[in-house]
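For this view, one protein chain was removed and the others were kept in their places.
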Amino acid sequence: QDEGPIKVGILHSLSGTMAISETTLRDVMLMLIEQQNEAGGILGRQIEPVVVDIASDWPLAAELARRLIEVDEVDAVFGCWTSVCRKSVLPVFEELNSLLFYPVQYEGEESQRNVFYTGASPNQQAIPAVDYLMEEEGVERWVLAGTDYVYPQTTNLILEQYLLDAGVAEDDIMINYTPFGHSDWQTIVSDIVAFGSEGPKTAVVSTINGDANVPFYRELANQGVAAEDIPVVAFSVGEEELSGFDTAPLVGHLAAWNYFMSVETPENEEFIAAWHDYIGSEDRVTNDPMEAHYIGFNMWVEAVEAAGTTDADAVIDAIVGVQVPNLTGGIAEMLPNHHITKPVLIGEIQDDGQFFVVWETEDLVPGDAWSDFLPESAVLEADWTDPINCGNYNTETETCGGSEAVAE
Amino acid sequence: MGSLNRFGRPFLALIFIALAALAAPSAKAQSVAEIVPQMYDASLGDLRDAVAALVATGEDAALPILQALGAGNLYEADNGGIFIQTGRNQYEDALTGAEADLDVTGDLSTIRINNSLRRDIAAAVGSLTLMSENPATRRAAAAQMFSTADPANIELLDQALAEEDNPGVRTVMEQARAAAMLRADISEEDFAAAVAVIAARGDRQALGILNANLANASEAERVNIEAGISRINQSLQLWGIGQNVWYGVSLGSVLLLAAIGLAITFGVMGVINMAHGEMVMIGAYVTFFVQEIIRTTNPGLFDYSLAIAIPMAFAVTGLIGIAIERGIIRWLYGRPLETLLATWGLSLIIQQGVRTIFGATNREVGNPSWMSGAFELGGLAITWNRMWIVVFALVVFALLLLVLNKTPLGLQMRAVTQNRRMASAMGIRTPWVDAMTFGLGSGVAGLAGVALSQIDNVSPNLGQSYIIDSFMVVVFGGVGNLWGTLVGALTLGVANKFLEPYAGAVLAKILILVLIILFIQRRPRGLFALKGRAVEA
Amino acid sequence: MITAKIFEKLGVKAIWVVAILLALAIAVPMSNLLLPVGHPLRVPNYLVPLMGQYLTYATLALALDLVWGYCGILSLGHGAFFALGGYAMGMYLMRQIGTRGVYSNAVLPDFMVFLGWRELPWYWQGFDMFWFAAIMMAFVPGLLAFIFGWFAFRSRVTGVYLSIITQALTYALMLAFFRNDMGFGGNNGLTDFRDILGAPIPAATTRASLFAASAILLALCFILCSLIVRSKLGKVMVAVRDAESRTRFIGYRVENVKLFAFTVSAVMAGLAGALYVPQVGIINPGEFAPANSIEVVIWTAVGGRGTLVGPIIGAIVVNAAKSYFTGTFADLWLFILGGMFVFVTLFMPKGIVGIFTSTWSALQQRRASASAEKGVDTEPPTPPAQKPQPRQSNDAPDGAKPSPAE
Amino acid sequence: MTTLTVTDLDLHYGAAQALKKVSITAQPNKITSVLGRNGVGKSSLLRAITGTHPITNGIITLAERDLKRSAPYARARMGIGYVPQGREIFPLLTVKENLLTGYAPLKPKDRSIPETIFELFPVLKSMLGRRGGDLSGGQQQQLAIGRALVTRPSLLVLDEPTEGIQPSIIKDIGRALQFLRDEMGMTILLVEQYLDFCRELSDHIYVMDRGEIMHEGPASDLDDPNVKRHLMV
Partner (left out) sequence: MVDTLRDGSLLYLDGVSVTFDGFRALNSLSLVVQRDELQAIIGPNGAGKTTMMDIITGKTRPDTGEVFFEGGIDLTKKDETEIANLGIGRKFQKPTVFGSHTVWDNIELSLKKPRGVFASWFYTRDSADTDRITAILDTVRLTHRKHEFAANLSHGQKQWLEIGMLLAQDPKLLLVDEPVAGMTDSETEETSKLLKEISKHHSVVVVEHDMSFVRDLDCRVTCLAEGAVLAQGSLEHVSSDPLVIERYLGR
């Protein structure tokens, strides 16, 4: 049975609205697998990628996840970008007891035994970014602008609480939501300008998602919103998004991530070189979710080697505590809550579409599954090691909430 | 650097004294020649010190270095040298002015700065250029000082005002002085005068300054400021309505552009053209392609890239449209609903085709300089790209109207789509007319793509995001009526922009859809409904 | 002998279809549950919910065919009714989670807890009871269709205007459901279902039952549609499709006919959506996306509009192709599927079913012409190979093989 | 000279055969009429000649040129003008635009609307700006005839042109056809149910029944009981 290749599923959108972001992740996974195979595979076996296209269609994602696990019998799946994708495949992974590595920053409030969250949770991205603006730029007024869906809503909820706790007046926070793919930003940008002209230093915290960003930044540039006056810090804008337009008028606007292509470390240089080589173009950029896949894949490889098998239960046990280098010179560790440690970097947009790191956390920040700034989840803890072995352990009642309590 | 300004050294010295307050308390004065080498491989903190030190030197040579650093044109070489970029691949030594020899220096890389440093530099450069010979530069410097509003600048501004004879620049300087005064410890009359100056300016920035001073003003001053604020707010409100109309018109023009090709293929020909969005998308990719070629072969032509892309996009999408008509649509006349199925299939194929060729990610399409930035028209801020898009949309509309109503081809197009068999019996070459009509509709869609590439993503999904709105516009306006499409697009645009501030972008969009549904109940054949026997079966 | 009468009204074709569906409803679960794993005839686990899902799609397509194929109402918003039914089911399933949610809140679903909701909104009340939820699955889509249709048909909105406002309807609903403030879970929708009627959803028996339920629902809907279509009401519907105003001058209330068909169709779509949700495990606003509704139109067209069987075949074929190709030719599947649509339009103008009927009638014809040479006035009503083209309607009628009155 | 000959023509609608081995000839300077009951294939014959419905078999020649492969517009360019049954006006074009569609086969220098059209149908002149579809049935019929004349045809094909037209104008149309025949040398092929009209105008008649030509002869044959039989119910 141990003969033949080990199969790995790649579950990304190659068409539809999300293809724009996710296609790259498919490519990077194929590259990583190719590299691993050249280095001898795992457990002496080759890895075989199985690629499917979920076509930005979430029921289809669940269907294809099931098919990957049941028909193709993959041992681990790397995939999804949106939360709804993850939410829709999650029951499948739980039911069939397989592994999902999820590479994108998300709203938190989740920890599942079969899922490994290699992207940032809000405490690894949003909170440090706000801290930076408050301390370094002296921002007192806040525009929280986001696309109207769960990630921005949750993040903004957390941020709002955080800002109120930090003494910001309610009047000094403006929250604005726009539909997916919003393309006419004239009114909103001018509202931001108006809000910003009311005196104290103002910044925009943007959780605007995907396609909407290019027109948003173009409008910012055209209405002359300069970073020196009203900086915009974004959590969903990376190198990939910036490659769609001329960033010269936007120099100085910010993004908070755990990785930037411009970080100069040997690992990163090697990674970028390999990527350019693999994709056959020097123009292609790297970004944060790619690094997350890089980390996640290496962690899985380590765990499988350690466990000596690809069996899901064994890997789940073995992977907690696994440490692999990230691309920014630190070490990523898989925590018991299935999130990882990450550095937080704040970068300013440069005219070449890259980010210049202007600030970074001194230590790695451990990912927090349950936000401390939401009352209901402040008491929750996730720990997938014995004796707790629970995704939502209530530290007050000392019980494991939800289905596991019943199932176990 | 010869004479830096009109007043020479004594004046400069004065500036530097004034700026000393702003500069970090450095232990002892250094010379530019000493400071510059320290900028090599410096941390942001070190750079900040260096900037302060440079300002403190009082040397002429400091200004170009500061300007270069602010603009991201200051480079460090592997060998520790510091260079200023003077042109494409041209660098000169910041201290000696010698041309850089890359063999000696090694690779050059930009010295990166952050926002707060950028602000410091802007303030410093502002002060240093306040006496420049060029009025535009002086004006910019004054404007910079207005936003910095630093009391330390007051003396400097007084000096400059004494010499200033350009009335425009004077006003800005006075405003800058007033802004700075508000922060200083001044008498009540002076305060009132300053508030008046700023309130007279009447824009958002003025409002910002007044608001900022509200918090730490005395009781009497507060009354003054509040009066100023309400005056500004009043005028802003009025202008706000105009601004909203403009936003609406500009949104409407985008809708018009997106829809107008469909008004032909769907409105005139009756083909439920689900591949319309893909034609728009291809138009955008043609723009990308044209710009890409220009970038690699002749960057000087970049400002003309759109002028080149417009006919190219029209030709490319028009030809594709003709090919589609000849290959597929022509078999489907008489079964209009089937065109939905075929063109849907086509749109899938085209999208994936573009994704395969150009990749799934966004492609970079730049704005030529004349499409960038904004200008003020009274209290209206109008961005150039929106403004040109409005003009472009109207021109395309007018041309199309002309073609459809005033040329034999237009007449034949309408005749063919109303009764293909009879048109043929009248001697009209229906296959040719069909191909031309579909080609024209597709070509116009391609033109829309050129315009949309200037405000939106250029990705394989571009078309999808406009197709629904396009159908809404055409149907709302009344199928088969070009004027309807125009009025429909503008109405929806303006309505949207008036709802948005109250309801938010999401609800505004929902409300617009509900309004369309309700409107169609009142006018079941759209805004510009055709009436009479001719249409009622 | 009411059954005999119903049989007669249904016609042979419908009885066949219903029989096949019922056989499937029994055979597939039995094969999945009783045969050992690895048995060649066993339907694998993953296929059961997938096939169930196809059957709900088929029901949706059938519902669309009733209004589009027969009544000439091209609804580009039928996905909305499907999704509303799905949401009603989803709300029931959410309430069934009870304290097993991550925050252990007995009343509020998880997404409400972490977005800071304090109490259950009024419109969520009652969904913990299956009977109530079940009524809502039919009632909500039906009511929406009724209200929408009441106004639209009374105002005589027809043709593309109607199509586009149905599209506007589903689009508006999509945007509304995307909003977190609506209380339906925003873009994540409703997920993480546990039980349905006390049975755990992942269990094989539950899956099999859901499959059987989908097959039976489809069979019932097919019977209903057949009874409508083959009655005089069905003929009135076709008359409305061909020449709406002429129908009025004969004295039929066109708006009532349309309203009836539209509402019945929406109810069927809603029920289909309700069965769809537990089988895929999620309902999110993406189901309201206009493109989804357009796809339903496409399944129907591919299968053969105005034939009742066609949409069922179309829905299954297109979706099976999509499932297969997205998994197997991840980069090429859009070319294949898109090419398939173009091919069908060009070479199979009456859809897949059209191929069968035309070969069938060609056979019949050969037989007829072999037996007798009659001339222009040949008696047997062979459906013309060329479609009749009533001029006033933009909706070319086809299929609906005339059932000669005798 | 533009003689039209049709030889052994077969035409099908799907499986049903509407014309069987039909042969006719229409001469210049003559009005040739085709008569028959409803549904015998008269309109089908004209559709075959104008190319608006494909034929299964047979030969159609105009001035000795084979028309078999030509599209309707090519035939129009060879000089066939067609007044179809049911008017087939372009409903959303104005009356003027309807007339202008007749320019398509003309050389630029010939592009004008003959005054005779307005002399014949004065009502059209007063309604130039009205949409064709809004006209009354009879006005549409007049427009259809006028529209065909704009193309300056050498062969004029008319399918029941008097249908729905008021008696005085029917008389005018008759006079106009005679004028076109006698003065312009036009070849005219007329399908008509209105026997008196036919009798008065025709030079030559064909009688059809069940898709076949049953009789051919001069107009006076109309009173032949053999011919009458084919026209009776």
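Order as written gives the chain letters A, B, C and D; numbering starts at 1 within each chain.
Everything that follows uses one rule, which is that a residue touches a chain if its C-beta (ideal position, glycine included) is under 8 Å from a C-beta of that chain, and two chains touch if they have at least 3 such contacts.
Just so we're clear, the structure is a prediction, and the values are computed from it rather than from any experiment.
Asks: Touching the hidden chain in the complete assembly: which of D:57, D:85 or D:178 does that?
Replies: Per the contact definition at the top, the residue touching the missing chain is D:85.
Asks: Tell me where the left-out chain touches chain C, residue by residue.
Replies: Where chain C meets the chain not shown: residues 227-228, 231-233, 235-236, 238-239, 241-243, 245-254, 256-257, 260, 377, 379-381, 384, 388-390, 392, 397-398, 400, 402, 404-405.
Asks: Going by the touch rule given at the top, which residues of chain D touch the chain that is not shown?
Replies: 13, 16, 37-39, 43, 85-87, 123, 130, 134-139, 141-142, 160, 163-172, 193-195, 231-233
Following the convention adopted for this analysis, only the chains that are shown with their structure count from here on.
Asks: Among all chains, whose Cα centre is located farthest from the one for chain C?
Replies: Here the answer is chain D, farthest from chain C.
Asks: Give, as an integer number of Å, the spacing between the C-alpha centres of chain D and chain B.
Replies: 62
Asks: What is the distance in Å between the mean C-alpha positions of chain A and chain C?
Replies: 38
Asks: Out of chain A, which residues touch more than one other chain, so two or more?
Replies: As it turns out, chain A has residues touching two or more other chains at 14-15, 148, 177, 179.
Asks: Identify all positions of chain B at which a residue touches two or more other chains, and write them in rising order.
Replies: 351-352, 464, 506, 509
Asks: Touching residues of chain D toward chain B in the complex: what are they?
Replies: Counting only chain D, the residues touching chain B are 50-52, 71-73, 75-77, 80, 82, 84, 88, 90-93, 97, 100-106, 131-134, 147, 151.
Asks: State the interface residues of chain B toward chain D in the complex, per the touch definition above.
Replies: The contact residues of chain B facing chain D are 408, 411-412, 414-415, 418-419, 421-431, 480, 530, 532-535.
Asks: Can you tell me which positions in chain C touch chain A when the two form their complex?
Replies: 44-46, 49-50, 53, 99-105, 110-111, 113-116, 175, 178-180, 185-189, 191-194, 202, 280-282, 284, 286, 322-323, 326-327, 330-331, 333-334
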